[in-house]
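A single structure is presented below for examination.
All protein chains but one are shown in place.
Entry: subunit A
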Amino acid sequence: MGKVIVVTSGKGGVGKTTSSAALGAALAQNGDKVVVVDFDVGLRNLDLIMGAERRVVYDLVNVIQGEAKLTQALIRDKRLETLYLLPASQTRDKDNLTSEGVEMVISALKKAFDWVICDSPAGIERGATLAMRHADIAIVVTNPEVSSVRDSDRIIGLLDSKTLKAESGERMEKHLLLTRYDPVRAQRGDMLKVDDVLEILSIPLLGIIPESMDVLRASNLGSPITLADGKSVPAMAYFDAARRLKGETLPVTVPGEKRGFFGKIFGRKAA
């Protein structure tokens, strides 16, 4: 049985889709079988970020409505054999997502894949609550910025109350992914510190992704950053995050903080 991850945030534009694609690819590059599911019905974008926008025939809503089989709707990545995408519908709205339909799709995917990554839409409405409903693990994507942290706090509350795990009295495993971290602003003292965000949200840190041109370039190219430029700083951070998801304990590097002599030499390899 595979594990179901929800990538969520509350606030829009913090990097949910970018992170879903990057983590999905990173896990698949490691040989795991991964499917990334776009839950943003009406405003799909995961297909574009993963470079599969011209290959979408059927989508999640088609499968839920019984108009297509799951295997017909899944799109295999051209670069990675073990990476798949299940796109959202662009023409219908979120009301087409039914609780039973989503449950059916997720349980079928769990049987076939090691990881089912659900890319949540922004907000706290139907699409977002259904994306988190069946999750085993939640990745809360947060920017070091007041409105994003507030929304993340709200989302953590929902993860602890409205998910199947929470309702059956189990603890939802939650991780914080701090994205769009700007070392220059951090140094000036004009950005919330990593420790501040961790203290406020009090969930463990999965990784820190710096705001980077490399990430923007990767989206332009339609390739997850871990595939587009695997040696870039954000890609390394996503690879580390993927390893932590698999249970490894690795030290987290804060972007822009000076590395020691050994760090400089071994930093890239070890990180």
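A few comments on the model shown:
By our rule, a residue touches a chain if its C-beta (ideal position, glycine included) is under 8 Å from a C-beta of that chain, and two chains touch if they have at least 3 such contacts; residues count from 1.
Simple rule for what comes next: contacts and distances are computed from a predicted model.
One chain of this complex is left out of the view, and of "Protein-arginine kinase", "(2Fe-2S) ferredoxin", "Cell division topological specificity factor" or "Peptide/nickel transport system ATP-binding protein", the protein name its UniProt record gives is "Cell division topological specificity factor". From the options A:K78, A:R154 or A:K246, the residue with contact to the chain not on display is A:R154. Only one of A:V41, A:L192, A:I208 or A:A237 touches the chain withheld from this view, namely A:L192. Taking the complete complex into account, residues 145-146, 149-150, 153-154, 157, 188-193, 196, 200 of subunit A touch the chain not shown.
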